[in-house]
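Below: one structure, written as structure tokens.
Shown here: the complex without one of its protein chains, the others still in place.
Presenting chain A:
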Amino acid sequence: MSVLNLFRKRNSASAARDRLQILLAHEKTSGPASALLFTLREEILAAIAKHVDVDQTKVNVNMKREETYSIVEIDFEVPEPLPVSRLRVAS
């Protein structure tokens, strides 16, 4: 990193550039994430539903995009004690 880059890091314009680079990279490569996430959520839920009752309204899908990967978290409540109550799927 050059001195110029170090200098640049501090202003808001470089924050804008960084944010847009990440966003646009994701939009170009994967398109809207929702189709994949929708499928993932449905299939994971179906798999779980084979074993436990899950309240479908208490399922939360969270997403954090980074430069080269995304973290997808699917949280749901299970009505009875279960060894794993939270799944983490990286895509």
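Here is the rule we use: a residue touches a chain if its C-beta (ideal position, glycine included) is under 8 Å from a C-beta of that chain, and two chains touch if they have at least 3 such contacts; residues count from 1.
Note that contacts and distances are computed from a predicted model.
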| item | value |
| --- | --- |
| Protein that the absent chain corresponds to, by UniProt name, given "ATP-binding cassette domain-containing protein", "Tryptophan synthase alpha chain", "Septum site-determining protein MinD" or "Amino acid ABC transporter permease" | "Septum site-determining protein MinD" |
| Among A:K28, A:K50 or A:K64, residue touching the chain not depicted | A:K64 |
| Touch list for chain A against the chain that is not drawn | 12-13, 15-16, 19, 22-23, 27, 32-34, 37-38, 57, 59-66 |
